[in-house]
Every structure is written in structure tokens, then in C-alpha cells.
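Only a single protein chain was left out; the remaining protein chains are all shown in position.
What follows is chain A.
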Amino acid sequence: MKLATQSTPEYQLITTDGRPQELFRGDAPCLLKNRLVWTAALMFKNNVKLHHIIMALNMVTRRALALTLQQLSRQQTAAAASTLSKIGNREVVGFGFNGSPAYVDRVDFPMPAVRFREDTPDVQVLREKEMGDWKKLTLEEKKALYRASFCQTFAEMTAPSGEWKSVLGVTLILSSLAVWIYLWMKVFVYSPLPETLKPEYQEAQLKRMIDLRANPVEGTSSQWDYSKGDWK
């Protein structure tokens, strides 16, 4: 049973060329998800800000959107809570590399999300001093402040580990082991070479090749002088 079609759109959007754009009519038979996708696509095509998109959506779709967003945020807070519980008394100071309150020393994200050390009374004393003139801080205090916020300096982060030495050493040891195994195989595993590889047999074979005129144009027999009976 069809309803009477609405002739006027329920929401209008004035796009950049000044014409009102009809979003969709009330009786458009789309699935909810398709509606959202299609509307969003239409909006982005016409370069509209997100909050305008939300406001212009159908009430039903807006509520569906709100419900999904609620679910998402609940999941996110659950994940964030488990990370937050691990940081103890540390101060959360920034976004870090992905938004979670974790500390990682990374050259490409120099400022982590939490301070490295927890807020203890000695650190509190330093923080009080930090609020004053920094010229009054001693070198030790400055270094202590740095180490309270950060675990490793850049120099320590990027310092070479010397791992290449062990890698090269182990590689060479394993290669020499392989050579030893081959030598053992030659002695104990492989059967003796056939007799026909002995020098006398090889000479006889060569003589036969020359007598048969093997490869007389550019090969073996072409190098033999038949009148002299010797190599050319």
C-alpha cells in the first residue's frame, strides 16, 4: 500500500551554486545503511561540512547514526580504560603516536603520550623549581627533569647496537661448518670416481676424438696438425 508522495523535500541544502538540493524524499525505498552512504556521498560530492550533513539527515537515520556512534564510543572507552589502568601515577601529557596513553621512544614521534616516570615527591620538588627561572636549575636537576619525562635520549635511541658483529660471526661459523660437512661427505659418503677419469684414459679418449676427426672445423681436431702428428 503506497502512501501519498510528498512533493516537498523535508530538508533542503543550499549548495555552493545557490540552488536548493533535494536530499531524498520521504518515500524513497532505501535501506538505512544505503541511505546514510548515499547521503554522505552526495554531501561530500558537493563539499559540505560534516555537521551540516548530520543536521540534514533524516530523523530516523540520524538516530541510527547516534546509536552506532554510542556503541563505538563505549568500545573505545573500554579499550582506553585498560591502557589507562596500567600507567599508574604517570601524567598523561599528549596524544603520542596513536592516542593511547602509552610510552614509546620513537624517533618519528618524539613526544610520547605519558611521562616516563611516575609523579613521586622528588619529582614534585623539581616541578616546583621548574615553574621558576630555568637559569636557576643546576645541570643535575635539568638532567633529572629530562629523565623524569623521557626514558632514552635520541642519542641512546639511535645508538648502534653492534648486532652486526654477532650476525657476521655466526654466518661465517655456519658457512665453515657447511664446508666441514662437505669434506666429511667426500671421505665417507661419496663413492670413488670412475676409472675413465684417470689421465691415461682421458688421453686415449682425446686420441680417439682426433682419429675420428671430431669437430674438424673449429673444435678439437682443427687444432691438430695431421701431417705433423702434433698440435698446431
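Here, a contact is a pair of C-beta atoms (placed from the backbone, for glycine too) under 8 Å apart; a residue touches a chain by one contact, two chains touch by 3 or more; residues count from 1.
Heads up, the rule we're going with is that contacts and distances are computed from a predicted model.
Asker: Of the candidate names "Cytochrome c oxidase subunit 5A, mitochondrial", "Large ribosomal subunit protein uL4m", "Phospholipid-transporting ATPase" or "Cell cycle control protein", which one corresponds to the UniProt protein name of the undepicted chain?
Answerer: Listed in its UniProt record, the absent chain's protein name reads "Cytochrome c oxidase subunit 5A, mitochondrial".
Asker: So which of A:93, A:125 or A:206 would be touching the chain we can't see?
Answerer: Of the candidates A:93, A:125 or A:206, A:93 is in touch with the missing chain.
Asker: For review purposes, identify every residue of chain A that touches the missing chain, sorted by number.
Answerer: 1-3, 10-16, 18, 26-27, 29, 46-49, 52, 55-56, 58-60, 93-97, 107-111, 127, 130-131, 133-137, 139, 142-143, 145-146, 148-156, 158-159
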